Every structure is written in C-alpha cells, then in structure tokens.
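Rest of the complex left out; these chains stay put.
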Amino acid sequence: MGKTFKKIELVGISEKSYEEAISNAIEHASKSIHGLSWFEVSEQHGKIVDGHVTEFQVVLKAAFKLD
Amino acid sequence: MGKTFKKIELVGISEKSYEEAISNAIEHASKSIHGLSWFEVSEQHGKIVDGHVTEFQVVLKAAFKLD
C-alpha cells in the first residue's frame, strides 16, 4: 500500500516570533508523535495588551508517516 | 515551550438548527477529549427529504490544549 502520511493541526505560541511559535508547537507535539516530517503554516494571529504585541500565534499542519 | 493547542475537525448534525448541530458535536467530542476551548465553523450543509430540510449538518474545527 505504499507510504501514507497523516496531518494534524496545531496552534503554537511565542512571545518572540512566528519561527519560535512553530518550533514550540512542533517540539511539543513531538513528545507524543514520532516521525513528524514537514509542516505548513495556515494562519498567523496574535494577542495585543496595552497597545503592544504580547503573543505570536501560528496555526500549522504537521505530517507524519503512518505505521 | 509555552502552550500548544491541537485542532480536530468534526461534523455535527441536528434536525433543528446549526447551533444545536454545533453543540451536539462539541458535547459528543467532549466525552473523550478534555479541555476544548473554542471552535470555528467551516461548512454548513444539510439533507432534504420530500422537499423538506430534515438535517442541518455543520463542519467545524475545535481546539484543545495539548498536555
């Protein structure tokens, strides 16, 4: 049946950058899912407090090989 | 690593309204997933029998905090 991948959707958060928000989500998810191979960003938001950006939030899909 | 959320995609059904279809899906999923925080509607369909709407079907994504 060849290879099959499954995609999951995650929301990562960082106070510093979208790159760190992505890494946070991938590293968090990797604790329970092995073999994540690639990701795709689908949305980028954030939180504002007192006129300052306090959180960068990224929605992404990450794919891993199904056993 | 901060907080990470995971999104799942559900299809809820009701004979009465989209609001009830959403609640049905969320309550059903909450039996096995704890900590659902928000949802986003992505599609709204329905079933027609003999010229009458018999089902409102909603596709939604719901997010919960990853441990």
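As written, the chain order gives the labels A and B, with residue 1 at the start of each chain.
Following the convention adopted for this analysis, contacts are C-beta pairs under 8 Å (C-beta built on N, C-alpha and C of every residue); 3 or more make two chains touch, one makes a residue touch a chain.
It should be emphasised that the depicted structure is a prediction, and the values quoted were computed from it without experimental measurement.
Assembly remark, whole complex in this entry with 2 chains visible in place, copy number of the identical chain is 12.
Simple rule for what comes next: only the chains that are shown with their structure count from here on.
A straight line joining the Cα centres of chain A and chain B is 22 Å long. Partner chain B is touched in their complex by these residues of chain A: 8-15, 24-25, 27-29, 59.
On chain B, the positions that touch chain A within their shared complex are 1-9, 61, 63, 66.
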